[in-house]
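Handing you a structure now.
Here the complex is missing one protein chain, while the rest keep their positions.
Presenting chain A:
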Amino acid sequence: MSVKVTIDGISIEVEPGTTILNAARKIGGDIVPPAMCYYSKLEGSGGKCRTCLVKVSKGSEKDPRPMPKLVASCRTTVMDGMEVQNITSPEVIEARKGVVEMLLINHPLDCPICDQAGECHLQDLGYEHGAAKTRYEFDRRTFERIDIGDKIQLHMNRCILCYRCVFTADQITEQRVHGVLNRGDHAEISTYIQKAVDNDFSGNVIDVCPVGALTDKTFRFKNRVWFTKPVEAHRDCDHEKCNGKVTLWYKGEDVIRVTARKDVYGEVEEFICNTCRFDKKKTSDWVIEGPRKVSHKSVISANHYETMKPLPVVKQNPLLQEANKEQFERETRL
């Protein structure tokens, strides 16, 4: 039993109960609505940022009436025969532009000094869907930077209140000790007691953060992400919930950062423990699998693969040498 949904004229059969966003992700390409707060691995996430708004021009085969308002595609399930307009609807484009503008009015736009720059979802969103200029002429709201854990720093100024880190702490760690305080545009992610976040899996909040609000203190200001080289690796982690599959970010021969592996939508494939993330920063701690495939559109792939000499550890593996060569050829051809 599957249901048929048409998004921007492209039809696909999906399981009942699938959301519009996930149906669009199955189709892929331009018609996938952007999502800043939805995270497929976190139950209950989504619906908050409103960037994924789409127009439902036909409710279903049974009830063909269009939905009166734009709906959040990440939280609306498909019905059989539903027709959805995303990039084909001027109304959606306009609303999305408005949402991007709203998300940016209190964002400091400090990309030049932000560690997230280059892998920031808000940057991508602003670039793809936003306006070139802001119409906001007032002071932005500001907060003090705080350390919410000994390895995690929170820049609340940059936060877009997607609640992903809250869901992560709820669902991945044993106990949540941070949350949202206050309300309206003074709502902030915080802990009552500083450095209170010390769970084994707390580092994952850094990976799920779509912006540079939660940063890894072991990596802060160490390097721009596009000067590093991501390499896939794993280790035999003794934490029962962590399988040790990570991406190592090399600068020269040093591992300067460890993150979970992320898919095309920037979502981590599997959550990793804090030991893997913060403490294992030597190549000898890891079994190297090979360079990570990075999208050509990403700034991370922009300027290093051509000149990068394969690392000594990588060299011994013929498979990897092959992969590197392939990458090299593709890059130079472009």
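Everything below uses one rule, namely that a residue touches a chain if its C-beta (ideal position, glycine included) is under 8 Å from a C-beta of that chain, and two chains touch if they have at least 3 such contacts; residues count from 1.
One rule holds for everything that comes next: contacts and distances are computed from a predicted model.
Student: Given the choices "Cytochrome b561", "Fused response regulator/phosphatase", "NADH-quinone oxidoreductase subunit F" or "Sugar ABC transporter permease", state the protein name listed in UniProt for the chain not shown.
Tutor: Per the UniProt record, the undisplayed chain of the complex is "NADH-quinone oxidoreductase subunit F".
Student: Among A:L103, A:A260 or A:I300, exactly one should touch the missing chain; which is it?
Tutor: Final answer for the missing-chain contact: A:L103.
Student: Using the touch definition up top, pick the residue from A:I20, A:A35, A:V56 or A:A72 that touches the left-out chain.
Tutor: If we include the chain that is not displayed, A:A72 is the one touching it.
Student: Across the whole complex, list the residues on chain A that are touched by the chain not included here.
Tutor: With respect to the unshown chain, the touching residues of chain A are 46-51, 53, 69-70, 72, 75, 95, 98-99, 101-103, 105-106, 135-136, 138, 141, 160-161, 163, 179-180, 182-187.
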